[in-house]
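A single protein chain has been omitted; all remaining protein chains appear in their positions.
Showing chain A:
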Amino acid sequence: MALLSRYGDKAKLIAGGTDLLVDMKNEKINPQYLISLMKITGLSYIAEEGDVLRIGATTTLRELEESQIIEKRYGLISKAVKCLGTVQIRNMATIGGNICNAVPSADLPPALVALNATLKIVGPNGERTMPLEDFFAGVKKTKLSVGELLKEIIVERPPARSGTAFIKLSRTAEDLAIVNVAVRITLNEDDTCREARIVIGGGVGPTLIRSREAEKLLLGKKMEEELVKRAAEVACTGFSCRPTSIRASPEYKAEVGRVLVKRALLEALKKAGGVVEDDERN
């Protein structure tokens, strides 16, 4: 912390380095100092405490992938992590890095936002928490103040009658997402929708998008396919994609966004134990 406040914005924090070092190599950034987090003990852990999961910021993606707790009870994280890069990258990259680097195409943040994750941030003035959803300020920009660092990610266990889904579309298995979608659905006893969280990432805007409007459409209603389709359409109206993206055009992202949101909602609905309309794929 002392180093961080001494060097201010001349310094960059480094964890796994899988983004930072690439940017430095490509001369996109040129920090004077690197402060490594990897030797700080007690920043790497996966701990389940009742209905809450605490993940230390320097926990590697590979550790998340291999965690039985996550696989069993927080499957959405597991699914998103497995889609991310290669094993070699996952061995080095950390959850904190994947969040704090604030790349719009990152795979983990949509899944974590869908699970209503909050962040524990420490800084010169002590500790504060913030919903992950509010953390991103733009492309590669976060709401961390100078001298602050991310310490922990807290994920709440999905309530009963919940279902989740993560879908990523990319050119190759290890590529960044063209679009990724994470959803969490919770149903009432009568199978109507009690809560929906729809999060879209993959460079559909400067930050990931949570579509409250689409979520609202579903609230209190039976999630029939027509409604789900409409929600998917609404969810994908707010895209502001970079027109120069190498991976896909804005038009394509919007079009497949609708498809993926629809599919993710139906998949989550099925997992939540809701009545699934005839899935036309079967």
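The rule we apply is simple: a residue touches a chain if its C-beta (ideal position, glycine included) is under 8 Å from a C-beta of that chain, and two chains touch if they have at least 3 such contacts; residues count from 1.
One rule holds for everything that comes next: contacts and distances are computed from a predicted model.
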Protein name (UniProt record) of the chain left out of view, among "Amidohydrolase-related domain-containing protein", "MIP18 family-like domain-containing protein", "DNA polymerase II small subunit" or "Aldehyde oxidase": "Aldehyde oxidase"
Residue in contact with the excluded chain [from A:127, A:174 or A:213]: A:174
Of A:116, A:188 or A:249, the one touching the omitted chain in the full complex: A:249
Positions on chain A contacted by the hidden chain, ascending: 22, 86, 169, 171-176, 178, 244, 246-249, 252, 255-256, 259-260, 280-282
